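Of the protein chains in this complex, one is absent; all others appear in place.
And now, chain A:
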Amino acid sequence: MATGLASKRLMKELAEIKSKGTPPGITLLSAEDMQVWLFSIQVLGDETIYKGETFALKMKFGPRYPIECPEVTFVADQTYNAVIPIHPHCYSNGHICASILGNEWSPVLNCVAICITMQSMLASNKKKERPQGNDRYVRNAPSNPKLTRWHYDDDTV
């Protein structure tokens, strides 16, 4: 449920995406309301281990967005042929461990900035593997990743 604060800001972001477009490899798939948006992310170039793969990033906005960070997860989506990336910071339930989505969130960031960070997080990875303790986490995880207290293990994301 977006209040005045969130919806005005999201409308502005939407207008900007429509007029200026999104960075290469990032597409807004759906933004039907001011509550949930879906982006697709691809890592471009030949260097990447994710060549040819498409990922879907779901953002759920609370009434206090952008003072508060949105709820961000990777989702598997057949329509867009999207899978959850195999990455040491992505759990198999789509939860992402990234400080920008936690204690380093700043209200001046926006949806596109989140997408760019996720894209570069994928681009810098050299080895496809799940985080340590993935199964244990997925078994006990709350549905909202923001309720997890993450302990960020490197400064690059």
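In this text, contacts are C-beta pairs under 8 Å (C-beta built on N, C-alpha and C of every residue); 3 or more make two chains touch, one makes a residue touch a chain; residues count from 1.
Note that contacts and distances are computed from a predicted model.
Taking the options "Cytosolic Fe-S cluster assembly factor nubp1", "P-loop containing nucleoside triphosphate hydrolase protein", "Cytochrome c1, heme protein, mitochondrial" or "RBR-type E3 ubiquitin transferase" in turn, only "RBR-type E3 ubiquitin transferase" matches the UniProt protein name of the chain that is not displayed.
Within chain A, the residues in touch with the undisplayed chain are 5, 8-9, 12, 64, 66-68, 97, 103-104, 106-109, 131-133, 137, 140-142, 147-155.
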